[in-house]
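Every protein chain of the complex appears in place save one, which is left out.
First chain written, first letter: the chains are A and B, and each begins at residue 1.
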Amino acid sequence: MKIAVCVKHVPEGSSRIDSGSKRLDRSGEGALNHFDANAVEEALRLRGDGDGEVVVVSMGPEKAADSLRKALAMGADRAVLVSDDGAAGSDLVATSRVLAAALAREEADLVLFGQQASDADGAVLWAAVAERLQRPVVSQAMELSVGDGSLRVKRQTEFGYDVIEAPLPAVVAVSDAINEPRYPSLKGIMGAKKKQQDVLSLGDLGVDATEAGEAGSRTTVLALAEPPARGGARKIEDDGNAAQAIVDFLAEKRLI
Amino acid sequence: MTRPSNFPPPFRASDHVSEPADPEDERIEVGILIVGAGPAGLACAIRLGQLLEESPDVAERLGEVPVALVEKGKQPGSHLLSGAVVDPRALRRLFGDRVRLEDIPSYGPVHGEAVYLLTKRAALRIPPPPPMRNHGNWIFSLSQLGRFLAEKAEEGGAMILPETAAETLLVSHGRVVGIRTGEKGRGRDGEHLGNYEPGADLVARVTVLAEGTQGHLSGVAIDRFGLAGDDPQVWELGVKEVWKVAKPLRHVVHTMGWPLRLGTKYREFGGSFVYPMGDDMVTIGMVVGLDYRDAELSVHDLLQELKTHPKIRKILEGGERVGWGAKTIPSGGLHSLPSRLHAPGLLLCGDGAGMVNIPRLKGVHYAIESGRLAAEAAFRAVQRGETPATALGSYDEAVRESFIWDDLHEVRNMRQVFGRGFFVGGALASAMTVSKGRIELGKMRAEPDADQPLLRTDRAASYPAADGKLTFDKLSSVFASGNRTRDDQPNHIRIEERVPRDVAELWARMCPAQVYEVGADAGDGTVEVRVAPSNCVQCGAITAKGGRLTPPEGGSGPEYTLT
Partner (left out) sequence: MGILVFLEHHGDELQKGSLGVLAKAASLGDDVAAVLVGAGVTALAAEAGRFGAGKVWLCEDDSLDPPTPQPRVDVLAQVVADGGYDTVLFANSVLAADVAAGLSARLDAGLNWDLADVESRDGDLVGKRPALQDSVYVDVGWTSAPRLALFRAGSFDAVPGGGGAPEVAEVSPSFAEHSRGARVVDQQLEESSGPSIEDADIVVAGGRGLGQAESFTLAEELAKALGGAVGATRAVVDAGWYPYAAQIGQTGKTVSPKLYVALGISGAIQHKVGMQSSNAIVSINKDANAPIFEFSDLGVVGDVHEIVPKLTELIRARKS
């Protein structure tokens, strides 16, 4: 079985917004998005010691290779990085196009995503990619099993749990409750450097420059603004009536 | 008299020495293993890369991974902190004409300096004495320099393994054969969590310990091989911040005096520094010897107090704090260096060996030079075929013939005159005149910091309350260090957890990261010490003052970028 995992290299530590581009400043140190680590872990568990293959796929600048190496160190077999200046500034429409093109090349039985990105930029990617690949998609997976050409997911919803089955090939986004990602072993870290890592350009994928980057995007960032004022912060001292004051406040805000 | 050393920590160096545990075919073999990706370790790796490029036959003998570095921080630079005004001679010797000094990320050469004796409201300028003169030196962020050196080391073929702690020294037949890495994925009580990962035996022909101040295995090795020097090692604690500023600072500033107290009974020796970092940033730090006696002394709070001085306030006006960190500096000088810098299969470099010139407040260039010399000794040993027990002795010789030894030797007796501050004769003399003789010289220090008897004053009463703009509390400072260590790890700090209140208070105030808190009264004159190990920025102060720091899970601790 071939499993492709889409991962993202995200800024680490305290983030800043670049006042020029009005986008997240990605120039500093970065790391593998920790939600994607759950997806990599799940892929590794599904492959186990069998003869399947786990490929990690990412779109990003050259240093995203660091995050791919971490996934390889955890045990993934191969990495593919789509790195092209023309892809910078891609929104959901453009990113999903590029990733779908990269994934189509892989023809994986299962494509996994992490549920969220810590930089909130990739938070809904899987459904868009699944649509472009014309595959069933299931998100919020907290348990995943595969067998007999189909998958079975237990997913968390606001109301409880659903159990969903779907035929392979399919796309699944896993929640961080699904597993505890393993630490790469020292052997894994040292072996990662020897594993195959391909860097592809948009041209290699057959994606036209007008379909990616800002040119291929359908949304735009206009300006930075102050958040709305936290209207009227109040501080009171308890004179015996604090409890009632709190209730009044909650009622006023329609919280109770 | 209460002394912290009366309450020793439950730690035995011998617990961290063992034979390799993994079956032979599972041990990870590298050629030369370097512990610590700081300036010493990286210089060693860079020099090895240069030598191996010229001698591919030796490289072949070192196997698939000729040079490997393990680094306990998230990446090289994460745990690096210094002032730093660096003497560039070692960088020049390391790189030759391969890399120009101008191409190394820095904040440029020093353009002038000022030394002040501070009182609470005034600043009296003193001419900078000869050792303090920084002409020809360059200003760096050590963390940034570390990242640059790491790139160069990797370009030269070294493999850097971050997030990897060196927990145990592997010794076989009296020879160091490598290290065992720390475990990962253990819970608060040591239990194995779902993703538990055992440590691994990393074996090598030569192991170079470049762990920096309070190096864990350096201390273990000194104990195991009987390498302790004439005098016990002693330390200073430095706490610093990086600030964005509105007005550029044009020169390097050092101060002494306030807020440190001048009376000898306090033994408060040290001073502060303010260095420009380009036009829009400065770094400001407070450095105090850990042989102080007042249980209420807090170097972090002294730094906050310092910032309220009119002269300092002016430098920071309109600015914003963008970084914070803390680290100890070994200050015993020549007499506290290990008696030998090598053992069978082992070399000791840099701050981990105590190579710091406190009167000049410099050590980075010694670290780099010692790393370079260690590389040459290791290379020669491998080139000659075997590593017999004394093959690495050439390292000791080389260090003794280098400027490291010349410098440390020059200042070895000046400890008395300096009182372990930064200032030599001339400065002190003029300072004494200006202060009308109130500056007193401390006795020559030969006792461990933890042996100092404690006293109590109400020093804490004058620490400024944190206003979040100029002055900051410890917890928000720990946050500013980038520390996001997971909380449910085993406690990596070894201390006696039931001690007299004074000792608990000493530790609580001493620690810049608020790791220790005075807990409940145990009823017999002692109190419990509460420990929050995930706050720890691994400065090492606790080891100086009666406890013992061991490395936590690899990747834990601060994530310094500008320090």
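Criterion: a contact is a pair of C-beta atoms (placed from the backbone, for glycine too) under 8 Å apart; a residue touches a chain by one contact, two chains touch by 3 or more.
Please read these numbers as outputs of a predicted model, since none were measured by experiment.
Only one of A:Asn33, A:Ser83, A:Asn179 or A:Ser217 touches the chain withheld from this view, namely A:Ser217.
Chain A residues in contact with the hidden partner, per the touch definition given at the top, are 15-17, 22, 24, 91-93, 96, 100, 120, 123-132, 134-140, 152, 155-167, 170, 217-228, 230-238, 242-247, 249-251, 253-256. In the full complex, chain B touches the hidden chain at residues 465, 468, 473, 475-476, 478-479, 484-488, 530, 532, 534.
As a convention for this text, only the chains that are shown with their structure count from here on.
Remark: chain A and chain B have CA centroids separated by 38 Å (rounded to whole angstrom).
Chain B contributes residues 28, 65, 68, 75, 159, 161, 164, 181, 184-185, 193-195, 197, 200, 202, 482, 559, 561 to its touches with chain A in the complex. On chain A, the positions that touch chain B within their shared complex are 12-14, 28-29, 179-183, 185-187, 189-190, 193.
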